[in-house]
Structures are given as structure tokens and as C-alpha cells.
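Remarks on the structure that follows.
The complex appears here minus one protein chain, its other protein chains still in place.
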Amino acid sequence: IMSKGTVVLAYSGGLDTSCILVWLKEEGYDVITFLANIGQEEDFDAAKKKAESLGAKKVFIEDLRAEFVEEFIWPSVQASAIYEDRYLLGTSVARPCIARRQIQIARQEGAQYVSHGATGKGNDQIRFELTCYALYPEVKIIAPWRIPEFYNRFVGRKDLMEYAKSHAPADLYLMTKSPEDAPNSPDVLEIEFKKGVPIKVTHIKEGKSKDTPLDIFSYLNEIGGRHGVGRIDIVENRFIGMKSRGIYETPGGTILYHAHLDIETFTLDREVRRIKQGLGVKFAEMLYNGFWYSPECEFVRHCIDKSQESVDGKVQLSVFKGQVYILGRESPKSLYNEELVSMDVQGDYDPCDASGFIKINAVRLREHHRLQGEHRSKH
Amino acid sequence: IMSKGTVVLAYSGGLDTSCILVWLKEEGYDVITFLANIGQEEDFDAAKKKAESLGAKKVFIEDLRAEFVEEFIWPSVQASAIYEDRYLLGTSVARPCIARRQIQIARQEGAQYVSHGATGKGNDQIRFELTCYALYPEVKIIAPWRIPEFYNRFVGRKDLMEYAKSHAPADLYLMTKSPEDAPNSPDVLEIEFKKGVPIKVTHIKEGKSKDTPLDIFSYLNEIGGRHGVGRIDIVENRFIGMKSRGIYETPGGTILYHAHLDIETFTLDREVRRIKQGLGVKFAEMLYNGFWYSPECEFVRHCIDKSQESVDGKVQLSVFKGQVYILGRESPKSLYNEELVSMDVQGDYDPCDASGFIKINAVRLREHHRLQGEHRSKH
Amino acid sequence: IMSKGTVVLAYSGGLDTSCILVWLKEEGYDVITFLANIGQEEDFDAAKKKAESLGAKKVFIEDLRAEFVEEFIWPSVQASAIYEDRYLLGTSVARPCIARRQIQIARQEGAQYVSHGATGKGNDQIRFELTCYALYPEVKIIAPWRIPEFYNRFVGRKDLMEYAKSHAPADLYLMTKSPEDAPNSPDVLEIEFKKGVPIKVTHIKEGKSKDTPLDIFSYLNEIGGRHGVGRIDIVENRFIGMKSRGIYETPGGTILYHAHLDIETFTLDREVRRIKQGLGVKFAEMLYNGFWYSPECEFVRHCIDKSQESVDGKVQLSVFKGQVYILGRESPKSLYNEELVSMDVQGDYDPCDASGFIKINAVRLREHHRLQGEHRSKH
Partner (left out) sequence: IMSKGTVVLAYSGGLDTSCILVWLKEEGYDVITFLANIGQEEDFDAAKKKAESLGAKKVFIEDLRAEFVEEFIWPSVQASAIYEDRYLLGTSVARPCIARRQIQIARQEGAQYVSHGATGKGNDQIRFELTCYALYPEVKIIAPWRIPEFYNRFVGRKDLMEYAKSHAPADLYLMTKSPEDAPNSPDVLEIEFKKGVPIKVTHIKEGKSKDTPLDIFSYLNEIGGRHGVGRIDIVENRFIGMKSRGIYETPGGTILYHAHLDIETFTLDREVRRIKQGLGVKFAEMLYNGFWYSPECEFVRHCIDKSQESVDGKVQLSVFKGQVYILGRESPKSLYNEELVSMDVQGDYDPCDASGFIKINAVRLREHHRLQGEHRSKH
């Protein structure tokens, strides 16, 4: 039988992408599976064997952890990327990283097709496919969960149902302890930033420190996880227009969010920060909606990166019972000027100037009042 | 001696405004003192006696707690007002409330002057004075800490110094316990909202509930305080262009911030929320900078209030060791549609539509890629 | 033969919607045609007869001119709605008006289907259909130009080609003369606004005036058209992600845009205007993209309408050779205060205050300089 062509399938080793693998072969495709290691708990060997036993022509298992942290998480930390004021975008930011590699494999293996197991109502299908189209415009995408023949055959099957059931709430949190079960004394860390990016984390008491991106991030996940940091249970707005409930844990990301916010406010000019804050909100939406590889996201990443040039310094913080407490910060580039702000020293600052500042700011308010008064008196 | 006129002085009962009272009298003014009760710990009787003994012509002590909560805090809750991503604006929002009453007293008592003890480098002078100018454009403001004669005489004095010292870090937190000393089991609350404003709080286990604005807010301050919720140690950007360190505690405000955010995301349309989020950021800046009584703030308050028309429902949350955890939410006006979002039921939604949605969203990205490819091939 | 059901077709009387009418009947539908009069040049009687002769079950021809001006154009004038800094959105804003009526007819006639002749690459299909789905969520839409059976049959036909050809550039402008052929002397008008909406236009020299929405708008189209006002030849970005060339004429809209902008800046507080300007940009995008009937557009219209409460007054302008020149303005609600702004009268304003204002604004800039200097000296 003639093959319809080669598909690179994003394969998880789980039941549903295994079904997809088999179905794609039934449909006449050669299937290459691809499984990315971005730091998740997974038995990669078992997944490899399973894919082979199900008839995968080739099996790729790729360690993307370092590039994931450096190229995707670090820019998100710089941006203080947070969707709808709460969601730190952990999984969203993994998609373009994974799909980029999948596309590289597809090009290298001469595959015209890619496939994935994301459902037809979610965000991941979009993040995955926009990345694919952006990097390989001629690619054909097979999304079985949007294809009635596949969908109708598998959706009701008992085994898939059970698979779903096995992901019950109790299992939901994989990285974090419950805050109630967390240790009764905090861990105190110091995180050093250079251009808005963490370059070192030190456990103050233990003297231990980490200084590669992957080590820093893994260590913060470990410490944050131990203290139950970064769990949220939210309702969010999907790109396709639905509200859905999401339960997330982002222990390391949450620590970094707080630490970065602190050093940024300490070192950035107020007005630069305000503009950058607006760009960060836009960046978070792009990420959430799957537009990492878009001209606007490239542009905004460039601008945010530029804004971080002086975001250097160290933040001390304590992690305790689900919470991150900033203890202090220091920076060679701080705009914080103790003398200027002191109540005891006037220095270069003349308090009388504040009178003029306030009165000029009041010109507009007094005019508004005058006009309203005129109107009141007329009517 | 002829009086220079009457001054209404915002009086705290403390050393510095007492010095101002005496100095104003020395300068030839009649002084009326005004002390607002907005919920702070204070010995109002002692303050009254002290003012009288120092020669105040009249003494006003006014309970503004209910109007403070209803007219100032509730709109801030609706707005999710937060300055520079961290500061919940507790004291900022008190200023216009206090100054408004002070201006009413000044008009009623025929006083042409108002005075306050805010320093010349801070934000409070601005918040105070912009309110005064907005509501009483002809008023004259005496800000002793910006007047060299006063400043030079008092700034170095030992007693003031000691007063300042008495506010050492250990004493900084008045409302909140340290999270480490907080109870080892959570309190679980349900907060009910109507148009984005809390109308009832219930302690699930104890069955206790509160339903007036003041009671609700006081109760949340109590519960939050007990669990060490809402402490922050930040560096912030003042309106006058300096960075300064601020240590704040907002126990009740923090609980409300999280609960409101949750019910809002549950009930508001995504795009309405996005626009409202932008207005909320602007609102927070206005508040911080002292522009509560400005045409733009009136306008934005109106718009935000309008956005909250459907923000009704109940949020269940737990308060524990400095943190607020959302447990669930329900609403008669939710846009959350379990059937629509379900993976097992297609309902009205055809997953195939997502393919078209994604492909159209990719048109722009593919064009961008095409153009870049052309350039690469040329150069 | 059993009918498949009833379709309400947006019918123009032209060749392509006539083809659609016939095709829909062939496919087994009962077809009701609907033709809206929103002010375009059209032989409505001929269209009626043609529809009937082609087998329309019912023919609706509806004069929507007054509601189009009042409910759709006036809010756009209030918003200063302009897409990508140039396009005044004339046709965009007509779609929701037309589709709303079409949906009313569909409901009233018990039709489950609606159909239109918009192409598959344009914006109008989206504007039309989003309105339909928003107002009649269960409706089924038949878009023949996106249906291969129709598309492939008709796309290449000579007659349609010729139809397209007949719309050559020379014919493009229907309402406006070429500025080069316009009169050599201007017409001078006065437009009176109330809450941001024109309530009267007067031709100064001729003394003629109009005071109903439809009359005002028609008259401004006439005057603007005579002078060649409001022609643009642009490339714009469609919602579906393509760039396309558009040639538009908006004579009346252009005059109103300039007049409204002038009276608004004259009467609105600076900061209110700034916020409203941002909302107007968003409003224009919603309009362009077809989201008139959306929660966010309702919200933004409400906010913009609120902002216009004091936008009352008269603007004098001259229309000449393609251009609109503002000559003057007056308003009972102006915040313009001649005495305040005068160089000869100080009035309530003390120029010394400006020194303080400037120095405080410079605090941040000087700190920035200081910090950069430190860095220069170190490196």
C-alpha cells in the first residue's frame, strides 16, 4: 500500500496519543513520534518502547529543558507575563518550544504532516498549530480530535474515560505540596538578576547556589513546590471564546515573578516601567493565544528585553506556606536614592517646589469645578 | 491681636500636628482641629482633650468609617485597583475621604485656610491638597513642612526624632499578625457580591455573617489580620518622581481583591474585562497620585461601575498563613457554560470550526514568514 | 418538492445576489429577499421587480436611513471612530444596521436561514455574520461565496467578470467630485453639537439649515461631495489577516469628524479626552471587525456616550477643494478660559508655581542622569 506521507506526531506515551498513532497508521500514514522533555515527570524509555511497539517508523525523544528555560521562560519572567491577572502561563509557553522542535524534525525527515492530541475546544491546539504554520507555512496539520471519524470512534470509549478519570483532583498537583502540609519554617533565598533574568540563586542558610538557567529554575521549582507555592484554581477565558476552569501550579515561576517584580521596580524608571507594564499585558495575551512566533510578539519581546537593560541586582525573599515574602533588595543600578527620599535631609530637593507642582496640577481641577459651578448656578 | 483668619487643621493627636497647631496659633490664626475616624486605632478622647488644651478654637472628631468603606473602598474593589502591580492603595484612598470632610467643615465654619502635617516629599500632601483645590478652589493651604520657618525650627528637634524612632519596624504592622505566628488551620469564608461590591460575608464553619459595608470590611480585616494576610514590603514610585520604600498591610483589602477578581473573571465577558482592566490600571494611578476628585476619575469610576453590572455571585475562599486561596465560585450570571466547555459533549460547538479559526489566524503569520523568506533568499 | 426551509437573502438587485437567489431556489429553499435603503443610489423598484421575477417568495425593501444615521453613525461621530488612522468606517457601520433588520425579518417570517453575497476574503462577511449570530444565535447562515459548489460554478463566468469590470476606477467615486473640479470658493457651515452629536447645520451665507439627523447627514454629504471632501485611497489590514487596497469616500463623515474633534477638544477635560481617545481606537477596531453587537462594544459605546455629556457648542468651518478648515468654535461648556490663558493677566495663576512644577517633574530626569553618570564613571 502506498503511504499517504509521513506525519510527525507529538506523542505523550499516554492512551490518547497512542490511539492517534494507531489511527494514523490505519489511515495510511507513516508515523514518526516526537516526545519533548521539558521537565515533566515521565518514563521516557517506556514511551519510546510503546511507540515502537505500536508501529512508529521513528521515535524522537528530545531534551528541550535548557532551551525551554532560557528562550521561553526567561523572556516571560522579564515581561512579568501573567494572563488575566492570575495565570503565569506555564503550559502556554511550553507549546511553541515543543512545536518548534517538532517542525525541525518534520523538515529534516521530509514530513509534510504534523499531528497532535490536543482537543478541539482548548487553547493548546491553537498554540501548537499557529507555531507550525508560522515556521512551516506549507505544513499540513492533522488534528484527530477535530476529525469526526476519529472523534466519534474514540470519544465514548470506556478506556479513554478511565484515562480521564485517573486525572482526578487529588492527583492534580504534581509539583507542589499542600501549603497546610508545608514545613513550618521558611526557606530564605537570594536571587541575583542581570538584565531582568536570574543568573544565580542562593539558599542563604545552606549556602547552596545554582547558576545555570536550568539549574536555577529546577531548584526554584523544588523549593517552591516544597512550600506549596504557586497553586491556583481559576476560571479563565480561552481564545476560542469560552470560559473554562483551570487548576495550575507554577512554584518556580511564582517565586521568579515576585522577585523580578521587586528588582524591576527598584531599578526601572517609573515611566519606562509603566510602558513596559502595558507591553507585558499584551505579551501575556499573545502567549496565551499562541502567537509566540508572530511579528508582534517578536517586536514586543525585543522592546521588553530593551527595557530590562538596567534590571540588575539581588532580591532576598522567604518562601513559606504557599507564599513568597520579599525581604529586601540591592542593586548597583538602583534609582532609589536614600538621601533624596529622606525626611531629615533636604539635599537637592526643595519642598517648596511641591507647592508649585500641586498648584499647577490643580489648575485643571479648579477649572472643572468652576465650570460645574457655573452650570449649577444656571440650572 | 487681629486674627489672620481661621484654619482647619487635619489633626492626629500626635506630636507633629500638635506642633503645627501651636505654631499656627503663634502665627496668628484661629485653629479648628479635625480628626477623622476611618477605622484606625486611636484614642479620640485624648486627642480631643489635647487639641483643646493646646488652644484649638473648635475640635471636630468625625466618624467617617461607613462612608469611607462605601464610597471609597468599594469602588477600589470594583476596579481591582492596585498600584505598580502590588500596592492596594489603602492610605491613598483615605485621603480624599478625609479631605472632603475637612473642606465641608472649612466651608461651614467660614475658614479660608486648611492645613495638614504631611511632609514635603510624600504623596499625601498631593492627595490632600488636590482634593482641597478640587472641592474648594479658593482655599488657601498651609503646609508647614514645606515652609522653611517651620521646617527649620522643628526638623532637628530631639522629641520629633524620638517620635519617629518609636515607629521602628517591629511596630510597623498594627493590623496583621506575622504569618509564622498565624493559626495552623484556615478560616473558610464565603463572600457574596452584587454589582462587583461585597454584600455579605459568611464564616462557613461558625455560621457567622456580616452584611453592612462597614461590618463586612471590619470583619475581613479581622480575619485577614489574624492570618497575616496582606503584608508587603516594596519600593514604589512616588508621584513627585522619587522611589521610596513602603511597608503596608491591607488584610481585608487583600481578601477582597482576590475574591472580586475571581467572581469578575467568572461573570464578565473576556473583552469587557480586558478594557476594564486597562481602566483599572489608570484608576489606580489616579488614586495613588491624588486625583480622586478629578473629571477623569469621575469618568473612569462611572465606566468601571457600569462594567460591574453583572458581577454577582458568591466566592468561597480559605485564609491561611498569609495567603488567600479561592476554593470555588457560583453565580446566577456566569458566562461559564459547563456543557460548552466539556470535552465529552459537543453541543452547539463544532470542533471543525477551530480549524478555520486557526488557519485564518495564521494567514498573517504565514505572510510574514513568506516575506522574510523572500528577503533571506535575496540577500 | 419539500422546501428545505426559508432563507432571508440580503439582496442588492445586482447580478451576483440574483445568481444567489436562483441558486438558493435550485437548492430547494424558499427565498425572501431583503434590500435596505441606507442612503445609497439605487433603483429600488427595479430591484423589487427583479427579485419577484426571479422567484422570491417575498420582497422586503426597507428604509433604514434614519435609524442608520441616529443609531450607528452618530455614535461613530462621538467616538471619532477611525480605523488605522485613516478610514472613517462608512460601510463597516452599515453592516450591523442592515443585518439587524434582516434578522428581525427572519424571526418574523419564521426563517431559519439567512444568506448574503459577501465574498470569502472580505470583512463584510464577518460583520454580517457576527451580527446575525449575536442577535439570533440559532440562525443558519448560507454564504455561497464560501461554498465550493456555488463558487466553482460562478466564479469564472463572463457575465460576473463583466460586472466586476464595470466597477472600474473611474466610477469608483459616486458621492464626491474630484477636488480639482470642485468650486473655487468655499462653503461656510456652522454645526451645532449637543452631547457630541450634531443637532443642526447652517449654511452661513445662504442661511439654510437642517436639524434632523437624516437631513443633517444628507446635507453634509451633499456639501462635502460638491467639494471633493473625504476621498481616500489606502491599503488597510483586514480582520482575516490580509492587506487590501480600499478606495473610500466619506464626505459628510469627514466634515463631522473634523467638527466634532474640534468641539470635543474645546469642551472636554484633557485627561477625560485622553482616556476617551483610547476607547475610540478600540471602538473603531470593533466596528471594523464586525463586533458592533458584542458586550465590549455595548460597554465602550456607553462609556463614550458618557464622556460626551458636556460636548455642546457650535463649530464654524469652511469646506473647500477637498479640505475642511475649522474657523472657530464657541460653547457654553467650554473649559477654555481666556483670562487664565492670557499673557497679560495673571488672575488666579501664579507663574512662580510653574517653577516648582517643572522642578518636581525634573526630579526623575535628574536621578536618571545621575545614575547614568555613575555608570559612565565606573566603566
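All chains are identified by letter, namely A, B and C, in their written order; residue positions are counted from 1 within each chain.
Here is the rule we use: contacts are C-beta pairs under 8 Å (C-beta built on N, C-alpha and C of every residue); 3 or more make two chains touch, one makes a residue touch a chain.
Only a predicted model underlies this, so the values are computations on that prediction, with no experimental measurement involved.
Touch, as defined at the top, links the missing chain to these shown chains in the whole complex: A, B, C. Taking the complete complex into account, C:Gln125 is the one of C:Gln102, C:Gln125 or C:Asn221 that touches the chain left out.
Residues of chain C in touch with the missing chain: 80, 84-86, 119-121, 125-126, 129-130, 133-135, 137, 143, 145-146, 148, 151, 155, 164, 179-180, 185-186, 231-238, 240-245, 261-262, 265-266, 270, 273, 277, 281, 291, 293-295, 320-323, 325-329, 334-337, 340-341, 343-344, 349, 351-352, 354-355, 357-359, 361-362, 364-366, 368-370.
Within the entire complex, the positions of chain B that touch the omitted partner chain are 269-271, 310, 333-335, 337, 340, 348-350, 352-357, 359-361, 363-364, 366-368, 370-371, 375.
By the touch rule set out above, chain A reaches the unshown chain at residues 240-242, 269, 271-272, 274-276, 278-279, 282, 294-296, 299-300, 302-303, 306-307, 360-364, 367.
Criterion: only the chains that are shown with their structure count from here on.
More C-beta pairs touch across the A-B interface than across any other pair of chains. Between the Cα centres of chain A and chain C there is a gap of 39 Å. Residues of chain C in contact with two or more other chains: 269, 271, 360-361, 363-364, 367.
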